[in-house]
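What you see is the complex with one protein chain gone and the rest in place.
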Amino acid sequence: MSDVERPAVADVDRRSAVGPSRRRIAPIIALVVAAVLGGLFWVLATSKSGVDDKTGLVASPLIDRPAPAVRSTTIDDQPFDLARRKGSWVVVNFFNSRCVPCKAEHPELLKFVQQQATFPEGAEFYSFVQPPNSDADIRSFFAERGGNWPVIRDDDGRINVAFGVAQVPETFIIDPDGVVRVRWAGVVDAVTLSQLVQQQRDLYGVR
Amino acid sequence: MSRAASLKRWPGWVLLVLVVAGFLAFGSTRDGGARTPEERLEEISKQLACPICGGETVYESRNTSSASIRSEIKAQVSTTDASDDEIIAYVVQQFGAKTQLLPRATGFESLVWVLPAVALVCAAVGLFFSFRRWQRNVDTVPDDADRAQVEAALAADDAPAIDVLENEVAES
Partner (left out) sequence: MFGSVVIAEGVNGLLGHSALIVGFAACLFGALGLVTATTLRNQRLLRTVQPYGWIALIGAVVAIAVMVKGLITRDWSLAYVQKVGSYDTPALFNFTAVWSALEGSILLWLLLLAVYTAIVMRRYRHRLADPMVAWALVVMFIVTGFFFFLALGPTDAFRAAATPDFTRCCKGPNPLLQNHVLVLFHPPILYLGFVGFTVPFAFAIAALVTGRVGEGWLVETRRWALFAWGFLTLGVILGGWWSYEVLGWGGVWAWDPVENASFLPWLTGTAYIHSVMVQERRGMLRVWNLSLLVATFSLTILGTFLTRSGVVNSVHAFSDSTIGPYLLGAFGVIVAVSLVLIGWRGDRLRSPGAIDSPVSREGAFLANNVLFTLFAFVILLGTVFPLIVEAKDNRKIAVGSPFFDTMSQPIGLVLLFLMAVAPALPWRKASGELLRDRLFWPAWCGAGALAFAVFVGATDFAPLMAFGLAGFAAGAALRQLALATRRQGYRGLLGRTNGGMIVHLGIILIAVALAASNSYTRAGEFTVNKGETIEFAGHTFTLVGLTDFKTVRAVGIKAEISIDGGQAYAPAISKYTANGMDIATPSVKTGFTKDIYLTLENGSKPSTGEAKIKVFIKPMVVWLWVGGLMCAFGTLLAAFPGRNRRKPTDPVSAAIDLSDAPPEPTKEAAGV
């Protein structure tokens, strides 16, 4: 191994003659590699893990924009057109009969609807079905748990897509002008929902 | 044998290039027929991520929301004249950027496209310089310093080193 050191002098002379030498480039490459890896390390170390199961107020491109047009039928085969509900505050809830959180949420919705019915200008309430869900299943869901508000079919799921609903339950509050004001993801309770509606009324008026 | 050898000179290769170019041109330009709505549905749904199921595409996913998105795409494909990109943009607008599987080529996201190109260029430039350096080494004729080293090594009576050095001198 002693051979390595012997020609040290010649080494230096010759290297300068051969263009950019490794000795000059190597530290730069090492620095770049170290910086990239350091950056990767930092990104990974600071990234939050886990899925974001957000419950509560969430962003939506629909907020402060007119609600999507919804024309469908209720499970009692009545025609339904969301645009015709203008003039009063409307709360819509997306659900399906198999979803466990929806089952947990249902009593709260019942409470909310009963409460709103006592107000002169109470909000209207509608449930939108997340497909696939048969009429029979929905009827037995309501027969078991109560509630007689209109339930609107969405057999091909286009209403769900229009509202950007991926995971039920979700609740939207729409103002008397037909503008979406609030989107709530996940289970909501009666008190929170009434408060939300009241806040919005205070902000935008009853009309 | 000589005929085979002459075949492998330019006539054979020119023929090969012509054949390949012809088949490629014919095969890639012939009409596969207009895209059916099913094909469009497939292509569009492969560009979208299911909003809630860990990175699966809408095409693969069996989730209910993916089914809804598929029927939305189907409806738009068959009843409107929206382009593929418009349909994708609509779904992405509804469900958020996390459903768009093909990153945008603008803003910060463009880095995901630019960096690989930069890496390729860096590698190519690096290789170019390496080869140039190696080329110069090859061209180097042994000079007095080299000969002196050979002498020194011979004097040191270091057998493996001699082999190596002799090899190198012979090569250069």
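Per-chain residue numbering starts at 1, and chain names A and B are given in the order in which the chains are listed.
Convention: contacts are C-beta pairs under 8 Å (C-beta built on N, C-alpha and C of every residue); 3 or more make two chains touch, one makes a residue touch a chain.
Nothing here was measured: the structure is a model prediction, and the numbers come from that model.
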item: Where the missing chain touches chain B, by residue; value: 5, 7-9, 12-13, 16, 19-20, 23-24, 26-28, 30, 32, 38, 42, 46-47, 49, 53-57, 59-62, 67, 96-103, 108-109, 111-112, 115-116, 119-120, 123-124, 127, 130-131, 133-135, 137-138, 140, 145-146, 149, 153, 158, 160-161, 163-165, 167-169
item: Residue numbers in chain A that touch the chain omitted from display; value: 1-4, 6-7, 10-11, 14-15, 17-18, 21-22, 26, 30, 33-34, 37, 40-52, 132
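Definition applied: only the chains that are shown with their structure count from here on.
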item: Whole-Å gap between the CA centroids of chain A and chain B; value: 36
item: Footprint of chain B on chain A - complex, ascending; value: 3, 6-7, 10, 14, 18-20, 51, 61, 96, 130-132, 154, 156-158, 160-167
item: Of chain B, residues touching chain A in the complex; value: 50-52, 54, 64-65, 67-69, 71-72, 74-75, 91, 93-96, 129, 132-133, 136-137, 145, 149, 152-153, 156, 158, 161
